[in-house]
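Each remark here refers to the structure printed beneath this line.
With one protein chain withheld, the remaining protein chains of the complex are depicted in position.
Chain naming follows the written order as A, B and C, and within any one chain the residues start at number 1.
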Amino acid sequence: MNMLTTPELAPDTAAQARRVGPPILKVEHLSREFGGVLAIGDLSFTIAAGDIHSIIGPNGAGKTTLFNLVTGVYKPSGGRVLFDGADVSGMAPYKLAARGMSRTFQNLQIFFNMTALENVMVGRHLHLNTRLLPALFRFPSLVRKDREARDRAVQLMTDVGLAKYVDADAASMPYGALKRLEIARALASEPKLLLLDEPAAGLNATESREIDEVIKTVAANGVTIILVEHDMKMVMGISHRITALNHGRKLAEGTPQEVASNPDVIAAYLGAAP
Amino acid sequence: MFAELLQYMLSGLTIGAIYALAGLGFSIIYNASHVINFAQGEFIMIGGMASATLTASGVPLPLAILIGCGGAMLVGVLVAKFAVERARNASTVTLIIITIGASIFLRGVAELIWGKDFKRLDAFSGETPIQILGASMQPQSLWVVGCAAVLIVAIGLFFAKTLTGKAMLATSHNRLAAQLVGIDVKRVVLASFALSAALGAVGGAVVAPITFSYTEMGIMLGLKGFTAAVLGGLGNGPGAVVGGVIVGVAEALGAGYISSAYKDAIAFVIILAVLLFMPNGLFGKRGTERV
Amino acid sequence: MNALLHGRLTGLLVMGAVIAILPAFLPNNFYLDIAILAGFNAMVCVGLNLLIGYAGQISLGHAGFFGIGAYASGVLAGTYGWPPILALLAGAVFVGVLAFAVAKPILRLKGHYLAMATLGIGIIVSIVLRTESGITGGPDGMMVDPFKIFGVELYGEKVWYWVVGALLVGVVWLSLNLIDSPMGRALRAVHGSEVAAEVVGVDTARFKVMVFVLSAVFASVAGSLFAHYAGLITPAKADFFKSIELVTMVVFGGMASTFGAVVGAVVLTLLPQALTVFQDYQQIVLGGILMATMVFMPKGLLPTLAALLPARRRA
Partner (left out) sequence: MRKRLLSTMAAVTLTGLAMTGLTGTASAAEPIKIGAIISATGPASFLGDPEKKVLELYADRINKAGGVDGRPVQLTVYDDGGAADKAASFTKRLIESDKVDVIVGGTTTAATMAAVPLVERAEVPFISLAGAVVIVEPVKKWVFKTPHTDRMAAEKVMEDMKKRGLTKLALISEDSGFGKSGREQTLAVAKERGVELVADETYGAKDTDVTAQLTKVKNNAAAQAVLVFGLGQGPAVVTKNYRQLGISLPLYQSHGVASKEYIRLAGGAAEGVRLPAAGLVVAAQLPESDPQKTVVTDFTKTYEQAFTSEVSTFAGHAYDGLMIALDAVKRAGGTDKAKLRDAIEQTKGYVGTGGTVTMSPKDHMGLTLDAFHMVEVKQGDWALVK
């Protein structure tokens, strides 16, 4: 794990000068327990539209659980989640997706039974005709829109640097490429809010840099991003705000410098670091 | 009236004991390997056929049962070794199909060895019915229920007291952790198949005098054992035993008071109702998927 | 896209050509009969493959739907004198509604539980067909009159061969269309990762139910037509073994391959006929095929063969 105090971590000055957008996601007193063990406890925070907002914390701090709660994979034991002003607590993931929320996974969730391109095309699901009869009889309108979706998917794959994998079977792709494939798939659904769960995990430095660029570009196009990442260099470099968790509770929140200099955060990391 | 009810309860208890043994067999294998072994019924068949044909050719009954038991265990280990183990990381669907294939294959082999017709095994201690409050019970029923009870208790002790049993329990709780503390998980899987096969074979031998033995005897017994296991919550041994008795008694009552023709449907109606309303069985734990 | 489309239609054309020239090599009606039976099985398997191969859900009770279709035609068209086409539709609608009603809660279940539930439904259906002998003729089954539509009576192997051949081409075409559509991708996504499908907006439950209903309806329609063709239907056509046989065909031919399902159905319909001489070994061979396929070529016959021919990878 990178130490927080690496000197070259200069805060992104452009980020600090930004205007803070309206809240897009509000988490209020959220909690979740598994068999009596509290994974998330009374957690509240707000994400502003347009931000790259990182969630950090040592292993077991509850980051992935938080993602699962926000995206509807788990149901909260208490508290609520507001997305775009509406209470979406415990709402099924596909409904949240329709409202403009998508995510990637720490443990890859690739459709290995398809090609890379088809993986991304599944991401276009919400924008296509998915009814049975047009599919069975291959209505021309469906074929036309499908062709557009394909072009769009190729474009997205190119954007995230996967141009050479367009016709590859997902099962044959290297790990780093699959990480990007998940991002491309999530982007294909045109989310307002994108949750990235450790997009750089397992990647080498060059690959991490490239992911870094991808995330910045996505954010620049107006997509709000919540990022969970252990690569502190990346987190400090691209985040507008950071929330630090420990033992399922909020430890600190603020700009990268504020969090980086927070003594509790440092203690938690040092205490937990091997 | 009461005599009739008692009569149905007694037959239900007898057949329920066999379902319980089969259900327990399903649970043991499921715990060790997360495989539903559709060939469980064939272990019962091997036990029943071997003891019936061996005794007919002059082998003393206890020895015949022992041989049947050993044969079934060997077959169980072979199935585990050559079919299940090779497909270790396969999907649930694949594993289900493999064990179904094994069950058909075993039936085919059994037909080749023993033929398709019914085989008779004499009751262990005569056929003079015992009269209880107007109902009659065959002495063999006592053997069935007694043997099942002894086996179930023995299995319980095995898991609680012996090192192998504890290793098997540990594997079911956390496979990886078990591996880390030095348990040979592969051998645990083999042992679970052998154990389940032995349970099934003894069940088949004791029930044979009541039902006859024939190569297809294991199909329904196996499927009902599966319903017993699901009813009790997959992987829950005591649950499977209770499930087996419930299925057996419900079936006998249904046959008596509703319709004997629908007897075989009763178990499946119960299981559908349970799956729809309590998907983890009567005693199953809730699981959460990790992503 | 073009190449894909091209590949799609070539497969269909090849299949159509085989169907067209096959009768020239069949010496008599008995062989036509087997070809027709293979065709019926293939229709059911193409539907079942959508469920098992593409959506990754298992059904051990599909013969039940086939049986309901067959008996709906037998009873409604026979006993009650409905026009056969209406009886067929009524059977399909009934199966559709039944499949929908059970699929909603059942498809929530995963793996083993789903296997158990579908198995239970299949067994219950076959027991009902066996028991309600006043309506169904009981274990002996019932006779069914030939199919009549617009005053034309379909009778005999020569007629049915073309009917079944044409229908099979149609069913395969529908299946290929479906797979290559947004809904088809959604189905495959459900197989690949349910949670990942959900977070990009796929209502996985809806698609699982839909494909379950669709495959059940395919089976029902095939069952109805089979009843008219065979003239005799028995509850054996709906029982557990028939369900297993259907699953075996899909798995052997190749999961997630429409043509694989067809090949699996054809091979496994022929095999028992070729094995009648060796009837004693039939079960061993079938069981052995099932295990060996899963252990040594888990993708099934056709995809495994296709992988050996790199040029035609996307068959």
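Operating definition for what follows: a contact is a pair of C-beta atoms (placed from the backbone, for glycine too) under 8 Å apart; a residue touches a chain by one contact, two chains touch by 3 or more.
Keep in mind that what you see is a predicted model, and the values were worked out from it rather than measured.
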item	value
Chains on display which the left-out chain touches in the complete complex	B, C
Option touching the unshown chain, where C:T234, C:T248 or C:T293 are the choices	C:T234
Residue of B:L24, B:A64, B:V188 or B:A255 touching the missing chain in the full complex	B:A255
Full-complex contact with the absent chain, from C:V266, C:I289 or C:L302	C:V266
Contacts of chain B with the absent chain, listed as residue ranges	3-4, 7-8, 11, 15, 111, 116-118, 120, 122, 127, 129, 131, 136, 138, 210-212, 214, 216-217, 252, 255-256, 260-261, 263
For chain C, residues in touch with the removed chain	18, 22, 25-31, 33-35, 130-131, 133, 138-141, 143, 230-234, 236-237, 266, 270-271, 273-274, 276-279
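The rule is short, and it goes like this: only the chains that are shown with their structure count from here on.
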item	value
Interchain centroid distance [CA atoms averaged], chain B/chain C, Å	32
Chain centre separation in whole Å, for chain C relative to chain A (CA means)	41
Chain A: positions in contact with at least two other chains	73, 105, 109
Multi-chain contact sites of chain C, meaning residues that touch two or more partners	195
Partner chain A, residues of chain C touching it in the complex	1, 174, 177-178, 181-186, 188-189, 191-193, 195-204, 210, 214, 256
In the complex, chain B residues that touch chain C	30, 36, 82-83, 86-87, 90-94, 96-98, 100-109, 111-112, 219, 223, 226-227, 230, 234, 259, 261-262, 264-265, 268-269, 271-272, 275-276, 279, 289, 291
Of chain A, residues touching chain C in the complex	71-73, 92-94, 96-98, 101-103, 105, 109-114, 118, 121-126, 128-132, 134-138, 142, 146-147, 149-150, 182, 185-186, 188-189
